[in-house]
Structure formats: structure tokens, C-alpha cells
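The complex appears here minus one protein chain, its other protein chains still in place.
Right after this comes chain A.
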Amino acid sequence: MNDVLVGRGLAKRFGQTVALGGVDIAVRAGEAVAIMGPSGSGKSTLLHCLAGIMKPDAGEVHLLGRRIDTMSERRRSALRRTRFGFVFQFGQLLPELPAEENVALPLMLDGVPRAQAVRRAREWFAPLGLQSMEGRRPGELSGGQAQRVAIARALVSRPAVVFADEPTGALDQRTGHDTMRLLAEATKHNDASLIVVTHDPEVAAWCDRAAEVRDGLIVPSGVRA
């Protein structure tokens, strides 16, 4: 009953290619779900449809009971900014902004005064092990540090759902594990749901359950309690 995000009968085609063939998925509050599958299976398309980035050809997406797939691009964009957080594989931080301003950016976009936004952004650095990194620019951070800054940015607006697309794809195994642990713990700590797209079972292991996508459909998979 306390589903935060629900996708029903989601279908999407790219030309002749069926990316999604009618997918049903529901994510509960505070739950972490891994969407797994091989390359080309449709998992990123599913994430894009659930996050309101892409409109499905058929089906519905509901966030906290409100249908979002029929909203205008402007409203979906505002929704992504305020209710969702995003962590991508790499390249999401603006290279010219120091880390703290990268984190503060979503707040500033939402009208929070700069000083307050930066102050709130700084609060995220110590819990994520980024002490004294506030003034560094993305080019001066390691891959793992940059991903932790991205996690801080995804969570700073207190979103309902955090979407992560291969968040550890560009990191070595050890850093990837650390990053994934921080991502899972931080989202849970903030009562946000987490949807992670990955093909790495070790990343999926950090989630409450995994949904396997094959040929555009969700197939039964090992579910962790």
C-alpha cells in the first residue's frame, strides 16, 4: 500500500526494436531495488520511463499516487529536480564548479538562497567521507570521491526516489563497493527509495531486491528479503 513509485504496463519501442514490452514494477518507501539485465535488455529505458525522462508508448507511471507520465515536459522536469535524485556513471558534475557548489546547485535551482544552499550542501560532506573536499573541483577528485559528491547532490533536496544508472561502472571493485554502500545507506537514512540500474550482482546485493529485465520484460529473479 505504501508504494512510492509504480509503473504499470510500460511499453517503449525504438523503431523496430522493442525496449520495453509491458513492464509492471512497484517500489515501496525506503526500498532499494536493483534493475538488472544484460546490455540492450531495456533496463535503462525502464529507469528513464520511471524517472519521467522519457514518455512510455503505453502504460502509466505514478509517483505517490499522482500520474506523472502524462505531465508536460516542464512539470516532469520540475518533478525530477524536486522529488527525484540522480547518480550517473560519470560526467554529471560541472567541471568548473567546486564540489560544494555542485551539491548546492539543485537547491539553488529551487530558489534556496546561495549561502543557505551551500551551508546545507556542506552538511553532506563529512557523512560521506568527503571532509575538506568542499572546495575541490571535480577534476581534482578521484572517481570514487566524485561519485560521493554526486550522491550528496542527489540527496541534498531530500528526494522521494534516487535513480542510479550504473553508479559504480567507472570505478574499481573496492571503490565501487564503498560507493554503493554509501549510496544504499544514505538513501535509507533519508527515507528515500533507491532504484539502481546495474549488470553487476555485487552492486545489486546492496539492494533489498532485484528485478531482472530481459528482452524488455521483467522475468522472475532472486529476491532478497
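Going forward, a contact is a pair of C-beta atoms (placed from the backbone, for glycine too) under 8 Å apart; a residue touches a chain by one contact, two chains touch by 3 or more; residues count from 1.
Keep in mind that, in the parts below, contacts and distances are computed from a predicted model.
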- Looking at UniProt, which of "Acetolactate synthase small subunit", "Ion-translocating oxidoreductase complex subunit D", "Nitrous oxidase accessory protein" or "ABC transporter permease" names the chain that isn't shown? "ABC transporter permease"
- Missing-chain contact, candidates A:29, A:64, A:108 or A:217, resolves to A:108
- Contact residue for the chain not shown (choose from A:140, A:172 or A:202): A:140
- Name, in rising order, the residues on chain A that touch the hidden chain in the full complex. 14, 17-19, 39-45, 51, 53, 74, 77-82, 84-86, 88, 91-97, 101, 105-106, 108-109, 113-114, 137-140
